[in-house]
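What follows is an incomplete set of chains from the complex, kept in their original frame.
Read from first to last, the chains carry the letters A and B; within each, the first residue is number 1.
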Amino acid sequence: MHALLRELFPLGRSLTGEGVRATLRRINEVVPLEIREVPTGTLVFDWTVPDEWTVTEAFIEDAAGRRVVDLRDHTLHLVGYSVPVDTTMTLAELQPHLHSLPEQPDLIPYRTSYYAPSWGFCLTDRARQSLRDGQYRVVIRSRLAPGSLTLAQHLHRGATDEEVLVFAHDCHPSLANDNLSGLVVATMLASFLRGRETRYSYRFVFAPATIGSISWLALHPEGLHRIRHGLVLSLLGGGGAFHYKQSRHGDRPVDRAAWHVLQSGFTGSRLLEFLPWGYDERQFCSPGIDLPMGRLTRTPNGEFPEYHTSADNPDFVPAEQLAEAWLACLRIFEVLEADRRYVNLAPYGEPQLGRRGLYRTTGGHQDIPERQLALLWVLNQSDGTKSLLDITGRAGLPFQLVARAAADLEAAGLLRPADADAHSTPLRSVGDE
Amino acid sequence: MHALLRELFPLGRSLTGEGVRATLRRINEVVPLEIREVPTGTLVFDWTVPDEWTVTEAFIEDAAGRRVVDLRDHTLHLVGYSVPVDTTMTLAELQPHLHSLPEQPDLIPYRTSYYAPSWGFCLTDRARQSLRDGQYRVVIRSRLAPGSLTLAQHLHRGATDEEVLVFAHDCHPSLANDNLSGLVVATMLASFLRGRETRYSYRFVFAPATIGSISWLALHPEGLHRIRHGLVLSLLGGGGAFHYKQSRHGDRPVDRAAWHVLQSGFTGSRLLEFLPWGYDERQFCSPGIDLPMGRLTRTPNGEFPEYHTSADNPDFVPAEQLAEAWLACLRIFEVLEADRRYVNLAPYGEPQLGRRGLYRTTGGHQDIPERQLALLWVLNQSDGTKSLLDITGRAGLPFQLVARAAADLEAAGLLRPADADAHSTPLRSVGDE
């Protein structure tokens, strides 16, 4: 994953254009992507797909002809969607177009101006302070012209057409944590699932932030009702414990599955309540869409100093952190796969587990093994209204134990899924020694 | 307000009679009152309006002809509703008719005997202890005879006939905090609203405690269904932080509005759960009436040593405390006026706020201004089921900010009130720089 991230890092991504397409071509070599180009001017809900932005060159030259800022040095140097410029101006005239971080004088900030025609350069504050009075030539050879916005998706088909949606935004230029980390983890999850049997279908969507998720939602209305659970992936490196942000309602299965996995298996994980600010969960959780989508990050946006600066580079995203994030997602999928409601087929008193080999044969012991307690909890609570996650929460037992108890009871003919026709082929895949 | 309070202080109020009428005549000079006289004997729910009580003179004279207690000195000296007496008795015979406070030897207590024919005098314990054995002449020239009980109300008409009810009891004699403080604050709120446009109509009712509120409820059944919110006002001076007592259900809009205003703007405010003991909220919150009426006081009844004694005089109720109480009420009204449910008219994804001038045009910042966050919260939650107070609670933002966000979004055509026909003309009036 880290190698793929390093490969993708230098590509000049933006809302639209060749940087995104090059990124998706590379991912397509790992898992096949279905690409859709949405033409400029397409109405998507309250928005309009903007012109495509192409930039070939952008620099600021001092009077001596020395390039003091040059897009070739770093993709963050140019404000995203800057309009074309070729002019000469004084430093004072130039200043309003410069962005730097006085408190982090060696970092280049990341700025965009997608929806207001404007231009600007981002540079380190140290470089900015070293600029002398005088005339500067400013050149931005960009083009804003009809084109298209690129959406990509990969579908893993499971036993049912009920879907788990995974979304990662792909519009940020050379920022590793935000969001190459989400892109490569999602890609490797998709790759892992290929050829594996699952109960749910898994849809992976890569698109630009905001306008991309809005476009995808607007153009796929017929499929939204199939989405049962979803995760927005971003900021999966950069250090810090996992932060799971709840969906709009806060109590959906994905919320409980994710939090059970994180708090029981990933030390220090934190739970965040829904907030209509952040990444594309804002769109998936808007009132008219209202999907059960949570968000998995490590330290959230805006809460670490490298956020949206040139310090968010591949070294900031260690390979182990990506691997751990990939594992956490897979564990969440496993819980979602196994979670369901069951009906106890012998609900009058307890069934006799002993003659089915599910219970010790001597009586009188002081305690009960956790595994037998899980069997009793599943039997007691399975009246068709409680899911295994509900039972896990009430019993205070690990989900895996509860799910295995349910499987054993189903095999013994004592339990059936409450949604009768569904057959369960749970994802059981990794690290289950 | 304090001048009015001082003016009203000496008037000899009781359940019925001239003291109450004189009080109402004076208030009528500030805001016009509609007066209703309820004749003795009228059945009001489980009660009967009692005889009117008039007293012209009341004193105790010692053997030397010296008046040791005289109603002319203080209206508290006579037990309210004392029957006529003209007799001579020993000190021992007199003692059961005397009320004093041994632990507060310089204060005169306040006592009544409205519904059991009886008589008595209240005096300082110091005065009582100085009484020598001997004969005393006791004279009470009172009259209990058919008459009437006086109810007063003032209605401020708003854009709708949905009402906010404000109640203050007016039967206590020379006690400043209990309840001239409530009376003058209510009067000045009524005065302030005159000529101002409001969404709600505001009804101010002044009546004797218990029998007065019961009479008013019994005689105005047709109007009760219009009452949306209500406040009982009492004990608004006397020091101590505000105490808001919840309505019977505890979660009505007035409960949440009042508590939001108090805890966010008035340091030290305390929230009290409903209790069927206190002032006239007992009647408004009885199970057959069950109005959403809370109560605003400072230190509650019975919890300060001056309660129901001669120490509850105008000096105990500083003008600043009255002004602050008036402001707190007005703030509560403002929240009630602005609070409503909205429907997001662009609920699919977020609407593009930038092109409407409601969002900054550059992207990539670390944080989001509170004002923009309020816009996002209102949009996200406005599915017609959540009120602005609900959103305020979930977002943890000030109500004013949320209400302004809703107004801006409504002006931008992105929001409409959920109760479609209603038009909002929120009270925006004081201290809104």
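Keep in mind that, in the parts below, a residue touches a chain if its C-beta (ideal position, glycine included) is under 8 Å from a C-beta of that chain, and two chains touch if they have at least 3 such contacts.
Nothing here was measured: the structure is a model prediction, and the numbers come from that model.
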Full count of same-sequence chains in the assembly - 2 placed in this view: 3
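The definition used in the following text is that only the chains that are shown with their structure count from here on.
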Subunit A onto subunit B, rotation angle from CA fit, given as a multiple of 5 degrees: 120
Centroid spacing, where centroids are CA-atom means, of subunit A and subunit B in whole angstrom: 54
Sites on subunit B touched by subunit A in the complex: 344, 346-352, 354-355, 361-368, 373, 376-377, 379-383
Subunit A residues within the subunit B interface of the complex: 44-47, 79-80, 109-116, 118, 210, 213-214, 217-218, 248, 275-277, 282-283, 285-289, 301-302, 307-308
